[in-house]
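Apart from one protein chain that is not included, each protein chain of the complex appears where it belongs.
Chain nomenclature is as follows: A, B and C, assigned in order of appearance, with residue numbering initiated at 1 for each chain independently.
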Amino acid sequence: MTAIMKSFASDNNSGVHPLIMKALAAANAGHALAYGQDSLTERALARFKDIFGQEAEAFFVFLGTAANVLSLKALLKPHQAAICAASAHINRDECGAPESIAGCKLLPVQTEDGKLTVEAVRPFLGDLGFEHHSQPACLSITQSTELGTLYTPEEIRTLADFAHENGLRLHMDGSRLANAAAALGVDLAALSVEAGVDVLSFGGAKNGMMFGEAVVFFEPDLAKDFKYIRKQGMQLASKMRFLAAQFEALLDDELWRKNASAANQAAAMLAKTIKDIPGVRITRPVSVNAVFAEIPPRTVEALRREYFFYIWDQTRTEARFMTSFDTSEEDVAGFAAALRQASKTPQTPSANKKPRGKNS
Amino acid sequence: MTAIMKSFASDNNSGVHPLIMKALAAANAGHALAYGQDSLTERALARFKDIFGQEAEAFFVFLGTAANVLSLKALLKPHQAAICAASAHINRDECGAPESIAGCKLLPVQTEDGKLTVEAVRPFLGDLGFEHHSQPACLSITQSTELGTLYTPEEIRTLADFAHENGLRLHMDGSRLANAAAALGVDLAALSVEAGVDVLSFGGAKNGMMFGEAVVFFEPDLAKDFKYIRKQGMQLASKMRFLAAQFEALLDDELWRKNASAANQAAAMLAKTIKDIPGVRITRPVSVNAVFAEIPPRTVEALRREYFFYIWDQTRTEARFMTSFDTSEEDVAGFAAALRQASKTPQTPSANKKPRGKNS
Amino acid sequence: MTAIMKSFASDNNSGVHPLIMKALAAANAGHALAYGQDSLTERALARFKDIFGQEAEAFFVFLGTAANVLSLKALLKPHQAAICAASAHINRDECGAPESIAGCKLLPVQTEDGKLTVEAVRPFLGDLGFEHHSQPACLSITQSTELGTLYTPEEIRTLADFAHENGLRLHMDGSRLANAAAALGVDLAALSVEAGVDVLSFGGAKNGMMFGEAVVFFEPDLAKDFKYIRKQGMQLASKMRFLAAQFEALLDDELWRKNASAANQAAAMLAKTIKDIPGVRITRPVSVNAVFAEIPPRTVEALRREYFFYIWDQTRTEARFMTSFDTSEEDVAGFAAALRQASKTPQTPSANKKPRGKNS
Partner (left out) sequence: MTAIMKSFASDNNSGVHPLIMKALAAANAGHALAYGQDSLTERALARFKDIFGQEAEAFFVFLGTAANVLSLKALLKPHQAAICAASAHINRDECGAPESIAGCKLLPVQTEDGKLTVEAVRPFLGDLGFEHHSQPACLSITQSTELGTLYTPEEIRTLADFAHENGLRLHMDGSRLANAAAALGVDLAALSVEAGVDVLSFGGAKNGMMFGEAVVFFEPDLAKDFKYIRKQGMQLASKMRFLAAQFEALLDDELWRKNASAANQAAAMLAKTIKDIPGVRITRPVSVNAVFAEIPPRTVEALRREYFFYIWDQTRTEARFMTSFDTSEEDVAGFAAALRQASKTPQTPSANKKPRGKNS
């Protein structure tokens, strides 16, 4: 009833992984101190230290927007700015929350592939010390990016070194860090703390959790005000144990990697299956769980009758198809068949109306 | 393991009601559109219209701080102010979120019982039109109040009429509205829309939900920007169905009333059981699920070894004991026995150190 | 034409002292670098170091609201709070600017005389470290206060020591610091840097300048972001030399003290002259340039035909009469005569309508 067919719109259209549902049920035993003073939260936080090092200080929040915006609030004063890709979620898809809640400015960098580089960032540092301009104080990168691309550990390290040499911090929006780590075959730490990242938004909801994201500081000093920032930022859960239980389950036996790998593999299969459909052209490398493809405009309406998905770039009918931890081979086959079928539809005037932007 | 003995610290130390856990599990079937575009959310929102009238527009958010602060943001411009009791949660327990996130000022009114009255509010309206002063534009009341007191429907109506005659709006922090309705034996609408309230924060987490609160606008015009305010306010859940499912279960067969009644009755029983313990004095009428009582200072440390609770007023060792939907007769009896036992402890110098304020 | 009779409404109804007008004219010679890079600004800033010590870093802004609010912004993070008297200008007369612009909360203390004391402030520190509450991080006092009272150097030192012992800073709203120093016969430094104040808003416009206020930090570290805070706070004057020239003239030969003394003496004379008018009662000690007096309600309308002034407390028709650097003996005599005459007016029903609050 609530359920629809598997969606290829976003990985947040999926439900909750059974092991995480089980953990939620188990956590529901009697009373526990509120606001994170409970033993389950203590245990889950310790798991973050196991993974990211003993200096790592994690804080659970409800959602990715909050993880990103409050990370920026912890790093930036209002007269400071974060440099990010123009396509970054914080720039395009937070309805101005960084500006309104953190009070800071974003300095968007035009990119081809959603990735910052030292060359692209350097010109923004010319204003350091000049009071008329917002002062760049952090770089924010997304891993994997909104365009389905990846930073290698070396690329992250290069950006981190450049940032630190110039007195800036490096923030990583890791709402899909698990997908990146799975794709690259490395640990979560290798892409974050070990590569020089200062603050990480670590995603849960797109990888099988019901809700929840963690802000992880890799330098204790950066975390010292965060309990207040989280509370004032309207993200301090009273029944914290239900956030903690989910994270614990996600980290247990690398469930995060299993989920992310499954999603990545489904995307690879999808790309392979649809790439020879007439009029379909895969437009970007398929590295994680997103497939970007130009599709015939006439297919949009027909396909939408069965599946919801987003058109990323309307000017060329470039769709973004995303897979989830629970996207099965059958789901992929069914979707590919529907696209193939739709590609045979004759074009009609109304076939391509308002397929609007993405939503994360 | 996570579980501790029943807590008397706050109703948010409780877990999740079994019917709500069941609803969560049922909602976890396949994929659903994100951000509230799913059928379960549609259905739950319709339930709010059934209860509060067809003009009611409800929006789910993660927690009470957000429900209150974003309600104020919807009602107030930054040069405007909300008048509230000095003891109100928005004034004391949101770490400055109304000021920082909504940008507005709070005008705190000193009260004995946590309740606003026309007489107490009127002097604050003398500044209307005077640009040097924040302009009062809404009253915010809590039902039931932070001091365990209640507004009758008539009292709410009187405040609403006064507010409206002066061009102000009436906001209700109803994180414990269910407890009030259960205590007064009336419907939720009778205490809100029918009594002239304009915007309601309707609580879930303190009454058996895992997380979640609803902002309910009773005039569609007030709601028109709220989808943006919620998104920018970092409260737009991607997997919205899991908020919707909980609310649907809470509203089904008036589960909200059953839960609230159980908590209220446990408090009544607790008050009755402890009131004749030597040195214990019930300090406020027990109308809902809070018992305020002066206790012998020497009991605090001993009792804390087994139970967590808050000292409301340290100057006279006034404790606040709160009961929950799942507080049983045995829990009450056990707690009362522990308090009785502790009251026999001889006083020691260290017995009364820093029992800090409440946390909701 | 613009001129009206001498006003007793506020010291900002006065014009500009002739020596300051002369300094403005002299500063208008040719071109000068903008934004404070000019030699006149450099010279004026050096004067502040002469007066307040070599560590003092002064920044000119346009007005007192900005000096106060941006001082708070420099001292406080949004999750922090300033403790101030409920009657403080920052709490009552900035239209919520501290909350909206600095994003912080004010914790108002009820006082009789507008002065903070350690006893009154101490209870607000109970919440340090508790994330649900705004964290007190500074005390803000006004010298002389909005009620015409004074802090002695020792009283300031006591508050400063208490603040510093508790990790707080001490801010002084010194929009009338000159009047205080003149009244106490001490230097500006004795009431600020030497008494432990961390940041001072030093007033100009109420003491003979056309516009302008200085924010003075007594610890260089506190000043390090202020050039950005001032620019973002919309207070960086392009033609800064015209602020500098006024301050230079005000500091030359202690013009500030001469102006303030003249105003103080006029107030003393006014109090003496009116105190025996029937129905008039001086309600507060006259220490600086404000006279608070209950006057017969029937006199208000009659007196207002000739003079503008504010009713401070309508419930008892307590007026505030303020004198300026240029209030002459004749002005005082004339005003006193008018009040005496008005006191003979028979009472009429409309005689006391809407005499609204103060405006600084």
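Keep in mind that, in the parts below, a contact is a pair of C-beta atoms (placed from the backbone, for glycine too) under 8 Å apart; a residue touches a chain by one contact, two chains touch by 3 or more.
Since we're looking at a predicted model, the values are computed, not measured.
Colleague: Which listed residue, A:C104, A:M172 or A:A267, touches the chain dropped from view?
Modeller: A:C104
Colleague: Given the contact definition stated above, which residue among C:I51, C:C95 or C:A263 touches the chain not shown here?
Modeller: C:C95
Colleague: For chain A, which residues touch the unseen chain?
Modeller: Missing-chain contacts on chain A: residues 78-81, 92-96, 99-100, 103-105, 108, 126-127, 130-135, 314, 356-357, 359-360.
Colleague: Since one chain isn't shown, list which residues of chain B touch it in the complete complex.
Modeller: Interface residues of chain B facing the absent chain: 35, 77-79, 103, 131-132, 135, 225, 227-232, 236.
Colleague: Contact with the hidden chain only, please: which chain C residues?
Modeller: Looking at chain C, the ones touching the missing chain are residues 1-7, 9-10, 12-16, 21, 24-25, 27-35, 38-40, 62-66, 69-70, 94-97, 100-101, 205-206, 210-211, 228, 231-239, 241-242, 245, 308, 324, 359-360.
The definition used in the following text is that only the chains that are shown with their structure count from here on.
Colleague: With touch defined as above, tell me whether chain A and chain C contact each other through largely the same residue numbers, more than half shared, or through different ones.
Modeller: Mostly the same residues.
Colleague: Considering only mean CA positions as chain centres, point out the chain farthest from chain B.
Modeller: Of all chains, C has its centre farthest from that of chain B.
Colleague: Compute the distance, rounded to whole Å, between the mean C-alpha positions of chain B and chain C.
Modeller: 41
Colleague: Using mean C-alpha positions as chain centres, tell me how far chain A is from chain C in Å, no decimals.
Modeller: Chain centroid spacing, chain A to chain C, equals 51 Å.
Colleague: Counting only residues that touch at least two other chains, what does the list for chain A look like?
Modeller: Answer for chain A, listing residues that touch two or more other chains: 35, 228, 231-232, 236.
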